[in-house]
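Written below as structure tokens is the structure these notes are about.
One protein chain omitted, others in place.
This part shows chain A:
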Amino acid sequence: MTFLYLGHNCATLGEIFELKAELNSDKKEKKKEAVKKVIASMTVGKDVSALFPDVVNCMQTDNLELKKLVYLYLMNYAKSQPDMAIMAVNTFVKDCEDPNPLIRALAVRTMGCIRVDKITEYLCEPLRKCLKDEDPYVRKTAAVCVAKLHDINAQLVEDQGFLDTLKDLISDSNPMVVANAVAALSEIAESHPNSNLLDLNPQTINKLLTALNECTEWGQIFILDCLANYMPRDDRESQSICERVTPRLSHANSAVVLSAVKVLMKFMEMLPKDLDYYGTLLKKLAPPLVTLLSAEAELQYVALRNINLIVQKRPEILKHEMKVFFVKYNDPIYVKLEKLDIMIRLASQANIAQVLAELKEYATEVDVDFVRKAVRAIGRCAIKVEQSAERCVSTLLDLIQTKVNYVVQEAIVVIKDIFRKYPNKYESVIATLCENLDSLDEPEARAAMIWIVGEYAERIDNADELLESFLEGFHDESTQVQLQLLTAIVKLFLKKPTETQELVQQVLSLATQDSDNPDLRDRGYIYWRLLSTDPVAAKEVVLAEKPLISEETDLIEPTLLEELICHIGTLASVYHKPPSAFVEGSRGVQHKRLPARAGSGESAESPDVGHSGPSEAPPAVIPSQGDLLGDLLNLDLAPPTVTVPSVQPSMQMGAMDLLGGGLDSLVCSSRALGGDIGGSPSMGAGLGAAPAAMPASLGSAPTVGGGLGDLFDLGGGVGMPTGSYVAPKTVWLLAMKAKGLEISGTFARRGGIIQMDLSLTNKAMSVMTDFAIQFNRNSFGLAPAGPMQVLTPLSPNQTIDVSLPLSMSGPVMKMEPLNNLQVAVKNNIDVFYFSCQYPLSLLFVEDGKMDRQVFLATWKDIPNDNEAQFQIKDIHLNSGNRNKYVLDRVLQNYSKKTNVFRDCMQKQMYDSTSVDSLVHDSLLLKGSYDAILKIIIWCNRIC
């Protein structure tokens, strides 16, 4: 037995012995054959490491073929035999000096692949020589070897200065060398995100673009991928790069094409839309994408996944190419489903007739999955293109007539969605639906049908009979159907109370007494109590008008979409997940972002799907499925969460300002604010800890001089309340969108510390752990000041409140709207994305104290033509001094805020328009407060 076992895994002793003899033979041919045999055994998984010394002995030969074979063996076993591998070092070093460039390159290539620490030190000198070799073949091999060495011993590479040599190779005369240097540098740079290794500037970019035209197709891919990481300075540079990249679109290698598409999609972002070139570029992008669909199925699928992203970002590129997405009967199913998805995304009023005719054909095909998806697609068309709804419904009715079981069920599910989008419009079809009641055997279809019956109970004469028939097998139904049935019967009862009393009793008792499903029981009890205590209220609750479902179904969330666009042509674009979700370690986890477009006026009218600001969202529209965007839009309708100082101008000044000083230093240290106010820097660190010392300037009222003096005369008077107004928590992330994790939250400023108050609720069935939070770059550099402290695992149905202190030291990027914050929350299940908006007042520091001279100087600094004047109507001074105090206080506060703004503006991020939009963007309160803000902000505009 033992012998057999060995025979399977290792070469048998006999074999080894025989090979050994052959390896030591004098004849070259015999040696070669022997090494080949050894490698063949190695490939099938036999252990031939025992032959290591004998194989290494064959290394010193002038026969290149034999040498290559020996090197192949070495690479495989060096790791398990490090001591033996040292024996080979001398030959390597010697080979690196060989007159034949093939041997030099072979030696340096193989040495890099021997991942043994001891060897690396011997490698440095030969590598240094090879990097400067006269033969480009050796140089290009050496360039890759630097990356290999870096992978084994990063420190060594840095110490030996190989990185600089590698950078020099970017200017090499041979394009292959350039391409490999770029590839090696890109990989090394990924593990050092801040090293600025690939120092991309217009000069190097120019070199790369020149090399692009000359190197092999694979080298072109490295270079294009590297270009995609560059941020052009302005739209002109962006255009010139685009112009030089566009010829790649007609390359025969689809990988080159996609890398070029990625560069163009990214740089296009910077081009003004009214530019002629922008339109030309859009036109040029379509043909290569269409051509990809003629490739083999694997490539087609990958291409379609990418096109799916591109279509969501820029539907205009492919809007005339609908036909190419029509499925062919011999497409594999995964290609068919992707095509269907893209067809819906491209559907518009112009082409809807064509699309529907196609979909109707698909619905009669053989493949069940495909047919179902086609029927769903018809429903999505109806919801997306309002003009087509009627035609869609009649198409669906035709399909129901076929009586093909799964077609009917699928049709009923989508008709339910259509009812929710267009209530009271297509109810005439209900009769047809009811005819098919008996054939429904899938829970989703049954639930949909029950919903329809309940919703339109008053128009269906025998609604009670229908629902009663479902009730018979209540306990055998799935939860989905049970819940739906319960609700439907309650609806029916509220509409026709007289004849259905018995029925409702029956269902309530079934749900509450005979069921052990807590969801069902709870819902049952709620209805029961509602009905028994206040039937009128019950009616209002149960029969309330439902929000409409949105037309843009399952779009990818915009932040994710942006990131994925930066990763076009990579695995991320196939999975539709950011690389951080599937690549381990540091590599490739940096989030990439699209550049901001030049010309700010434009972004407002950007017609891009999924890019619309909250103001464009029609109220009371919720998405029908998996649509985070819709949720976010909804949530934006929450009451404006702006600090209202007039609410309680209570006298908490002392404590308040103490902390304010602390915050100042926090802000100052990180963002170098101008006009520092005497706060003790030490307080910055101790979050929320009450500082021991009073800032010196506090309480010392400056001497009064003129009207302006009043502004400063508030010393210990009125203070911003410590825990100023905090908006109630709103739901930011719905449980159904986040595998059961619901997050609601708000922002607060307490004691000078910005805090994000979160409630995490676990609505899933399993325990959640390992929470972490991360912000995307945002306008004011908000970032978590520490990790999110969720120490205990969150068990099902448990809620935990977390207060996350925020700092303003994160990376800055202008958001639209300005106060938008994109957040990623991770737990043991997945990563979820949502975005929320914080009140701008969050950023205002409490201590507005400013030295008078400084204030006056600042005031004068502002050009006169920036001053705007208008009347303030809403201030009622007769209500006592209080308002004056408030007004003064606010002014004072804002002189401080001026600095915050100025700081932002020094970064040249905001022009006057965006401050304007900031004012308009529903950030500020109505009334006097609002008016004052406007004055001050306008005064402080910087052109």
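Here is the rule we go by: a residue touches a chain if its C-beta (ideal position, glycine included) is under 8 Å from a C-beta of that chain, and two chains touch if they have at least 3 such contacts; residues count from 1.
By definition in this document, contacts and distances are computed from a predicted model.
J.: Name the absent chain as its UniProt record does, using one of the following: "Fibroblast growth factor (Acidic) intracellular binding protein", "AP-4 complex subunit mu-1-like", "Ribosome biogenesis regulatory protein" or "Aldehyde dehydrogenase domain-containing protein".
T.: In UniProt, the chain excluded from the picture bears the name "AP-4 complex subunit mu-1-like".
J.: Tell me which of A:243, A:369 or A:441 is the one touching the absent chain.
T.: Residue touching the chain left out of view: A:369.
J.: From the list A:209, A:404 or A:471, pick the residue that touches the absent chain.
T.: Per the contact definition at the top, the residue touching the missing chain is A:404.
J.: I'm checking contacts with the chain that's been left out. Which of A:122, A:278 or A:326 qualifies?
T.: The single option touching the absent chain is A:326.
J.: Quick one: say which of A:50, A:86 or A:102 touches the chain that got left out.
T.: Reading the full complex, the residue touching the unseen chain is A:102.
J.: In terms of residues, what is the contact footprint of the unshown chain on chain A?
T.: Per the touch rule, chain A residues meeting the hidden chain are 36, 39-40, 43-45, 64-65, 68-69, 72, 76, 79, 102, 109, 112-113, 115, 140-141, 144-145, 147-148, 151, 176, 180, 183-184, 187, 216-218, 221-222, 225, 250-255, 257-259, 287, 290-291, 294, 296, 298-299, 301-303, 323-324, 326, 328-331, 333-334, 361, 364-366, 369, 401-404, 567, 569-572, 574-575, 579, 582-584, 587-588.
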